[in-house]
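Data first, discussion second: the structure below is written as C-alpha cells.
One chain of protein is taken out of this complex; the other chains stay put.
Chains: A and B, in written order; residue numbering restarts at 1 for each.
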Amino acid sequence: MKMKKKQAWVLFLIMAIAAGLLLMGCGDQDKEAEGKTVIEMVQYKPEAVNVFAEFEKEFNETHDDIYLKIDSPNDAMAILKTRFIREDNPDIIGIGGDINYSNFLDAEMLMDISDFDGLADIKENYLQMNKDLEYVPQDGVYAVPYMANAAGILYNRDMFKKHGWKVPTTWDELIALCKQIESKGILPMYFGFKDSWTTLAPWNAIAVDLCEPDLTYQVNSGETKFSEHYAEVAEKEKELLAFAQKNPVAQGYNGACTAFARGESAMYVIGNYAIPQIRSVSPDMNIGSFVFPASNDAEKNILNSGNDLMFCVMDTCENKEAAYEVLSYMLSDESVSKYLADQSAVPCKEGDFPIVPELTEMSKYIENGLVADYQDHHYPSEMAVDALIQTYLLDNSANATEKFMKKFDTEWVRYNKDILAKVKAYEEGEASHE
Amino acid sequence: MNKKHTWSKNEKVFLGLLIPILILFFCFNTLPLIKGFYYGLTNFRGYGNYDFVGLRNFIEVFQDSRVGKSYLFTFKYAIVMTIAVNVISLILALGLNSKIRGKNALRGIYFVPNILGGLVVGYIFSFIFTYILPAIGEAAGISFLSNSILGSTTWAWVAIVIVGAWQGIAMNTIIYISGLQTVPEDVYEAGMLDGSTGWRKFKDITLPLIMPFITINLVLCMKNAMMVFDQIMALTKGGPSQSTESISYLIYNNGMSGGQFGFQSANAFIFFIVIVAISIFQTTILGKKEEQL
Partner (left out) sequence: MSKATINEGAVGGRTANRIINILLVIGCLTVAFPLYMTVIIAFKKPSEMTNDVAGALGFPSSWSFSNFAEAMEVTDFWHSLGNSLLLTGATVIICVILHSLAGYLIGRKMARIKAFKAFYLYLISGMFVPFAVLMMPLVKQTAEIGIANRFGVIVLYVVFFMPMNVMLYSGYLSNIPTALDEASHVDGAGVWQTFWKIIFPNMKPMHATVAVLTAMSTWNDVMTPLVIMSGTDENTLPLAQLNFQTQFGTNYNLAFASYLLALLPILIFYVICQKQIINGVVNGAVK
C-alpha cells in the first residue's frame, strides 16, 4: 500500500513531464524558416498586432530566402530591455521616437543606416525629430520614421452635429464649449488616468502650444527651468478635470476608450492611436479630432505629432541586406496604405496618401508641417513623469502646482545626472576644438 | 576530539558528493549577490557600456523619494497583512477546530485560495474592485464604494491587502489548526475544573500552548508579504501615483525596464540587508517571548 502511493507520485511526475514535452512539441514554426535568413522584429505597438501579423504572412509568402518573424508583445519596452540585458537582440526593433531611442543610441546599440535607399522618401521634419532626440549630436541616421501620430482631442462628430457645437480654436472657446456640453447633461470629457501614462496625452497636447519645442535642451544647458514654463500647462490640465467624470483615476485607458465609444462623453483628450481601440467597441462611430487649443492665440496652437513608430536595425544584426529588404517591404506604398487603413495614423513617408477621415480637421497642420514633437519624448522613463502628473492632478491643496513644479525641477536634475554630465562634456569638448 | 579533524575515507566521499552541490548553490545564489553589489557601483543601464560611479548609488538609495515610498508601502503592507491575516486565521482555526458538521469539507474549501496563483487571483479581484464593488456601491448608495478603490491613492493598498489576505489566511489557518490539535483535551478538562471558560480559557490555556505556531505564522506571513509582487502586477502596477510600489516591484520595474540596472542593484543589495536584519530581529524577539511563556 505504501509502496503503491510512492509509485503513484513518481508516475504522476513522469506523466507531467511527458505531457509537457508532448504539448510543447506542437506548433513549431522552425520548419518554415529552414534554410532561410531569419530576420526577427519586435515592435512595440500591441494595438497593431493584427496588421503586423498580416505583414509577416505576406512577406513570407513573397520571399523565398528571408523568413520574417514579428513579435508584438504586451509591455514590449520591458520585454525588449530584458532581452537587451540578456544580449538576445532581435534584428529590427519598431519603437517610438522617445527617450528609449535616445538611450539605445547612446548605448551604441543601433546600426547606422544612412545607406538605406528608403530614407529619401521620408519627410524631413520627422527625420529632424530623431536628430533632436540625440543627447549629443551623432553622425549618421539610426531610425526610419514610419508612422507619426496626431494627438489632440477626439470628439463625437454626430453628437456635435446634433447639438450644433463648433470645434474650438482657443482655450476660452474650449472652456465655453465644455460648459455648453455640460448644460445639456452630457459629460464633456472622459479620462482613463488609472493608467498613468494617459495623463501625458493632455499634458503634451497643451505643452506644444505653450512651450518651445527645444525646452528640454534649454533646461539641460542651464538656460531655464521647467517651473517657469510648465506651471500653466499643469494648471490647464487640472482645469479640465472639472469637465470629466467624478473620479478620473477610476478607469484605465481601455475603460475610457470604451466610455467614449459608448457616447458617455462628447470628447476624449487622446491621440489618434486610440481610434482602433474605440472602433473595436463601436465600429461605426463617427469620430473626429482637432488640435488642442491651449493658447488663446489661435495661431500658436499647433499639432502635437511625433514619431509613433519607427524602425531601427540593431547593431548586432548580421544580415543587413535582409533587414533592408524587410524595411523596403514595410515602406512600400501598399504596406503603408494597409497600415493607415488599420491604425488611422499619419504616414512619415512622402506620397499621395489620403488623410484618414478621422483626422481631416487636422489636415491643414499635417500638410503644412505645423507640428511639434511630444515633450515627454525627452523625459527619462525612470523619472515617471506620468505618475508625477497623476499625483499632481489628485492633489487638491492650494500650493499643489508650486509643489509639483519644484519636484519636477529637482527630480529632473537627479534622473538626468549622467546625461547632463555628458552634454556638458560634449559642449566643453566642442568649445576647446574651436 | 582534538581541534584538527582527520578525515576518514567515508567522510571524504561525503565531501566529494557535497561539493558539486555547494558549487551549484554558490554559482546561482552567492555569486549573483556579489555581482549585484558590483553592478550597484556602476551606472549600468542593463545594456551598452557603463562607468563606475563609486558608492553614489548606495547613497542615493537613501535620498530617493520613490525608493523611500516603496519601503514605506512594503512595510505598511507587511505589518497590516501580518496582523490581519493572523487574527482572522486564528479565529477561523478556532472555529474549524470546534465540534462542527462537515469539518473536513470546510477545511478543504477554506484552503483553496492558497493553491491558486497570485497573479490570476489578482486579475479576478481587479474585476471585482473595478466593476462589482462600484456597482454595489452605486446601487446601495454608498458613495465610498461607488468609486473603484484601485483608483484611489489612499485606498488602493487596501485592495492589495485584501487579495493578499484572501490567499494568506488559507495557509495560516491550516497551520493554526494543526497547532490547536496539539493541545491535548485533558488540558481543557483540567481547565474546566478550575472554572475557566471562553476567552479566559483561550488566553490562559490555548494561547501559550500554540505560541510556537503563532511564531511560525508571523514569520511566514511577514516574509511572504515583504516579497509582494504578483498581486501588484495584476492589480495596480504600482499606481495610482506610485502609491502601491513594493520594493520587489520597483526593482523589477525600474531595474529591468527603466534603465536603472545599476541603481536598482544597489537598492536590491540594501533590501537584502534589511531582510537579514528583520529576520534576525524576529527570531531573537519571538524566541525570547516563547521562552518566557
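Assume a residue touches a chain if its C-beta (ideal position, glycine included) is under 8 Å from a C-beta of that chain, and two chains touch if they have at least 3 such contacts.
Quantities reported herein were computed from a predicted structural model and do not represent experimental measurements.
Of the options B:I175, B:M222 or B:L235, the residue whose C-beta touches the omitted chain is B:I175.
Checked against the full complex, the candidates B:L96, B:I149 or B:L235 give a single residue touching the omitted chain, namely B:L96.
When you scan A:P73, A:P213, A:G263 or A:G369 for touch with the missing chain, the hit is A:P73. The omitted chain makes contact with subunit B at the following residues, 1, 5, 10-11, 13-15, 17-18, 21-22, 24-25, 27-29, 31-33, 35-36, 39, 46, 92, 94-102, 106-121, 123-125, 127-128, 131-132, 135-136, 139, 166, 170-171, 174-175, 178, 180, 185, 188-189, 192, 197-198, 201-202, 205-206, 213, 216-217, 220, 226-227, 229-230, 233-234, 247-248, 251-252, 255-256, 261, 264-265, 268-269, 271-272, 275-276, 279. The chain not shown here touches subunit A at positions 2, 6, 9, 13-14, 16-17, 19-24, 26-27, 42, 46-47, 49, 71, 73-75, 78-80, 82-83, 85-88, 254-255, 257-258, 277, 280-281.
Here is the rule we use: only the chains that are shown with their structure count from here on.
Work out the mean CA point of subunit A and of subunit B, and you get 36 Å between them. The touching residues of subunit B, when paired with subunit A in their complex, are 43, 45-49, 60, 64, 66, 130, 134, 147-148, 150-153, 239-242, 253-254, 256-261.
Residues of subunit A that touch subunit B in their complex: 75, 77-78, 81-82, 84-85, 87, 103-104, 106-109, 193-196, 246-247, 249-251, 255, 380-382, 384, 387, 390-391, 394, 414, 418.
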